[in-house]
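Note that one protein chain of the assembly has been removed; the remaining protein chains are unaltered in position.
For reference, chains read A and B in written order, and residue numbers begin at 1 within each chain.
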Amino acid sequence: MNKHLDKVQIGVCYYPEQWDPSLWEEDVQLMKATGVRVVRLAEFAWSRLEPADGQFAFGWLDQAIDLFHKYRIRVVLGTPTNTPPRWLTGLAPDILPVDAAGRTVHPGVRGHRCYNSGSLRVYGARIIEEMAKRYGGHPAVIGWQTDNEFWVIDCHCAACNERFREWMRAKYGSLEAVNREWGTVVWSGEYGDWSQAGVPYGGSPHQNPSYLLDFTRFQWDSIAEFQRSQIGIIREHCPGHFIAHNFHTYPQRLDLYRIGADLDIASFDYYPNTDPDKQATGPYSGALALDVTRGIKRRNFWIMEQLSGPPGCWFPTWRAPYPGFIRAFAWQAIAKGADTVVHFRWRSAAAGAEQFWHGLIDHSNVPGRRFEEFAKLCGEVNALAGKLQGTAPRNEAAILLSHEQLEALRIQPQAGGFDYYENVKDYHRALTKLGIGCDVIEWTQPLAGYKLVVAPHVFLMDEKAAEALESFAEAGGTVILTSRSGAKRMNNQHVMMPLPGLLAKCAGVTVKEYDPIGRASHRIADAAGRHFYGMQWCDILSLQEAEAIAWYDEDFYRGEPAVTVNRFGQGKVYYLGTHPEESYLKELFASIAGELELAAFPGLPEGVQVAVRNGESGAYLFVLNLSREPRHVTLPSSYPSELYGVIRERTLSLAPYEVDILRIS
Amino acid sequence: MNKHLDKVQIGVCYYPEQWDPSLWEEDVQLMKATGVRVVRLAEFAWSRLEPADGQFAFGWLDQAIDLFHKYRIRVVLGTPTNTPPRWLTGLAPDILPVDAAGRTVHPGVRGHRCYNSGSLRVYGARIIEEMAKRYGGHPAVIGWQTDNEFWVIDCHCAACNERFREWMRAKYGSLEAVNREWGTVVWSGEYGDWSQAGVPYGGSPHQNPSYLLDFTRFQWDSIAEFQRSQIGIIREHCPGHFIAHNFHTYPQRLDLYRIGADLDIASFDYYPNTDPDKQATGPYSGALALDVTRGIKRRNFWIMEQLSGPPGCWFPTWRAPYPGFIRAFAWQAIAKGADTVVHFRWRSAAAGAEQFWHGLIDHSNVPGRRFEEFAKLCGEVNALAGKLQGTAPRNEAAILLSHEQLEALRIQPQAGGFDYYENVKDYHRALTKLGIGCDVIEWTQPLAGYKLVVAPHVFLMDEKAAEALESFAEAGGTVILTSRSGAKRMNNQHVMMPLPGLLAKCAGVTVKEYDPIGRASHRIADAAGRHFYGMQWCDILSLQEAEAIAWYDEDFYRGEPAVTVNRFGQGKVYYLGTHPEESYLKELFASIAGELELAAFPGLPEGVQVAVRNGESGAYLFVLNLSREPRHVTLPSSYPSELYGVIRERTLSLAPYEVDILRIS
Partner (left out) sequence: MNKHLDKVQIGVCYYPEQWDPSLWEEDVQLMKATGVRVVRLAEFAWSRLEPADGQFAFGWLDQAIDLFHKYRIRVVLGTPTNTPPRWLTGLAPDILPVDAAGRTVHPGVRGHRCYNSGSLRVYGARIIEEMAKRYGGHPAVIGWQTDNEFWVIDCHCAACNERFREWMRAKYGSLEAVNREWGTVVWSGEYGDWSQAGVPYGGSPHQNPSYLLDFTRFQWDSIAEFQRSQIGIIREHCPGHFIAHNFHTYPQRLDLYRIGADLDIASFDYYPNTDPDKQATGPYSGALALDVTRGIKRRNFWIMEQLSGPPGCWFPTWRAPYPGFIRAFAWQAIAKGADTVVHFRWRSAAAGAEQFWHGLIDHSNVPGRRFEEFAKLCGEVNALAGKLQGTAPRNEAAILLSHEQLEALRIQPQAGGFDYYENVKDYHRALTKLGIGCDVIEWTQPLAGYKLVVAPHVFLMDEKAAEALESFAEAGGTVILTSRSGAKRMNNQHVMMPLPGLLAKCAGVTVKEYDPIGRASHRIADAAGRHFYGMQWCDILSLQEAEAIAWYDEDFYRGEPAVTVNRFGQGKVYYLGTHPEESYLKELFASIAGELELAAFPGLPEGVQVAVRNGESGAYLFVLNLSREPRHVTLPSSYPSELYGVIRERTLSLAPYEVDILRIS
């Protein structure tokens, strides 16, 4: 592994091109004094690096990088393809994406580039090669970020149309196969000639869902191929450098795993919501995002952009981060496996569209409260870096995530209130509140080493995936399955089997019928007679081998099984016919955790999260109060605080947004 | 009349092209065993019937029809023009509609065909002629459905532009007349040359309302002409077959009467909402839709698609139909004059966009609860078919419906909360709750035979229509008029007369002023001092010949007449200056029903509907509990139950969604 990758350290994003050079050295000196160890540069600077076709102007970047080197701050460079300059889009308008209605995306913002544009490949390769050749040997430069925050743009340009046709041909070989796998006979959509095939102009949501899912897969492959074309160049000229990509806020329609496959390391742009009332993008959502990011490569990761002040700009500015907020969420990232945390950004922009996406330092250039907190963080991280280096989360539970499921369930949303990723959040939050660490991994990854696997809404299914879950259970694992599983083949056609289709065998139940209750709720009862509510969907279950552990308690299917468990080989498979409220999930997971002897942290107060990093240097328990209220945490034992150099007795009191790091072994 | 039309029977929609032929005979056998008597086929199968230009492939359809014939199940064929195949839209892109913003509607969904496309006329005629010639003599085939669920698409393609110009010329003769009848002088919109005339590009709602109304009328005529071109071919080759069209959920902007004029029979696609909380599309709304459908030809009708499972797909899946729901609503359709009820669809689609528009049998092909209920329905219908054949609703009350009013009031919506069709629903629901059977007929139809005519919001008016209402009242009829009547000439220009314009004479009132109260409400009082609320609009009335029967009780017009009645000849004309809440309408209609000795059913519990079919075989009272609660209905006498073979005493207890059919004479 690249020696820079697992350093536990803090960085910042810096834009020398946006500031008068007279400010640079003062900025770098302050970074140095503050404890910053790494900067990210140049990912939007194409117009400055190549002001006109083939005219390169690296002097300013040389100067900036040299300056960082002078102060021994490491540099990560971004490939600048996210923002092709105006001279280039003028010269090669095929770079600009075209939406489903045929409207060109115009320059002036960013992301105005089609991943399949031939011109972008040529001109992008040239600037990247120039950069890679120039900085491959620079002692300050350690790695690269590809482009910036990839996302699916549903481009309908001529190149995409042609490339999609090629993709179809490569995947299916013949139109007969396309027609069969997409079921185009419905509504007379059969293709008789390749010229009829192409992107879904018009963007109607009524299009064939098999087609729409493949169109998205094609886009994922296009982005991956676009990235690979960059990676090849960098690898050639910068063999010692690592390559990362900064993934944008989840959920993305982007398949993180396809993009991640070619990277050395995953990284994430982490902007936890500063508004205490916006829980949907709050601390638990963030915890999931961090676990997702760690799962991309199934190892530690970087944060490439960490919240430094209130974001804003084209939406209302967020609330000021509460005292401790910036530091606490940086520690949360590290607790979850981030090694380097790069803050976005050093100073708020004075110009351009992102003037109110606030940095660590305000426009005034007068360091304030947020900067002081950042400085404290830098000091703490640098002090603990040695111990934390090489440690990582090690979990016995995993949630399976799939962008194919996400996309298939976006195309056909099933029920009011049903949202694949929000439901994944619900499962993850219940585990998090119980202090049960879990990984979030791509749904077809090997499951060896886990005791518990939660597989929400595995809507698309094939024999291999079903067998993997069966094998895991047979070997003693516990699997949680849910409604809307096994409904589809991978081609997004419905199975002609009782649901959960290929999973019925291990689940030991079949679905007789279902009631998509949407935004209503349905009371269920467990064996102890306790009542809970289910939401979104109610599968009415027919027990085959399984036994019921909760029952519907309303409507015409009152008394029918709602949740079941099936002994399967050495393990167990649970089936949740409805999406239960959190209190039920916590009961269920607590019970399973007890049975499986999963590491858990009972009695965590609301808003407090825990995570453990293990390694040769020891095991470190991070206790994070991510709320605006003081909290008291009962520890299983007394532990030394690595952060404060004291011994914490059984009760750990945490001020709002206070954090502690305890050595537990 | 075609001998197949008035059979009381159950059918299903079936798509042999979507299933492996190995499933066909098993499916047909099960249909036969279940009691299915008719199937609808092929309305989306163009790509299979003509896989390439001029290459016809009828073998599979021959085979399917022969199979149905083998089991003596009758076949209705759809003309497949709703879904032109890809080879055709590639060859003749003028088939594709173009929206007001100039965006082409792309293939891949359905309905991607402009009614005025010359190419569609040519290619559509060819495939229909091939089908008609081939199946005109097949003993299983009894009739046809034209296209599928016509609707107004506001196409702005070149053909529509040209055809609209021709339509204008045919209607008005000269641009002088156009300018005068549309009042184009306002905002300098005058036409000086035919080249300036055409469709309303841009789709602004601020366009001249006379123009917009005529543009919609043009579209109605275009659809009717498109349908006539199909009907001509079928009549030529299939003289013994009937022709229907399956109208889509109401309200449509489509003028059902223009399309219906050329058909042998009306049919409707009936999807009552399975969610008990969605009353706007619930049982009373359905009752109106059925009465509307019966009114299209003023005789019994078919249901061409009847709900069989929860719809879904591009919207959240509906709730599971409650036990009894499917059967009860099929009986409701029959009670209201449906003879054949064709369920959509046999089995849920495994492919394509409608996978979650559930059929009678789930994707698994395992018949379940819904199918059992359907089988029971088939048995009951087949048992009663002999008695019910030839019977029909016979009513003494009528509501006048007009798509010209609907469209004019859509173009200029008058007040917040004001909705022509929703208001019609309110009048119809009040009658339905009182057990007063009513017809819903086109507003210019002859009124002979009725005692009561409700004419909501006859906004557009001409002398002939006014005289028809006057004559009806003079001859002893009772007419209900409402606010927003007589405001416009048929050209959608405002009258320069006190409102209700041409109706002021028979109403015996004029409108001094009005207060469009929108979503607020206004208290009114009747002569007994009882209070009710009016909504949407308050006409402040000046009594001419009429007398007041309710008065405004708020605001500056407190004490002014709100509802009046005028003795006119031998009859009476009521004028409702405000849109009253249901309780007022029920009081008013109950009082009128008493006076006119209309058949009514006092004391019906909430959710229970009644309807009577009369004929030579007797009179049958359908009592339908369309709710999730048990209900008890007090009968005027004891009657034999045709459904259950028992005598029902004075109290009839109905379980949720239970139905009974009583012979009352």
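Everything below uses one rule, namely that contacts are C-beta pairs under 8 Å (C-beta built on N, C-alpha and C of every residue); 3 or more make two chains touch, one makes a residue touch a chain.
Fair warning: this is a prediction, and the values are worked out from it, not measured in the lab.
Interface note: of B:Ala33, B:Val186, B:Ala475 or B:Ala655, the residue touching the hidden chain in the full complex is B:Val186. The chain not shown here is touched by just one of B:Glu513, B:Glu582 or B:Glu595, and that residue is B:Glu513. Between the chain not shown and the residues B:Ser22, B:Ser204, B:Ser637 or B:Ser665, the one that touches is B:Ser204. The missing chain, though absent from the display, is touched by one residue of A:Pro21, A:Gly108 or A:Gly137; that residue is A:Gly108.
The chain not shown here is touched by just one of A:Gly118, A:Gly312, A:Gly569 or A:Pro640, and that residue is A:Gly312.
Even with one chain removed from view, chain B keeps its contact list with that chain: residues 101-102, 182-193, 195-196, 200-202, 204-211, 412-418, 493-499, 512-518, 520, 555-556. In the full complex, chain A contacts the hidden chain through residues 15, 17-18, 44-48, 51-52, 80, 83-87, 90, 103-110, 277, 310, 312-320, 322-323, 348-356, 362-366, 368-370.
Note that in this section only the chains that are shown with their structure count from here on.
Computed centre separation for the pair chain A/chain B is 49 angstrom, with centres defined by C-alpha atoms.
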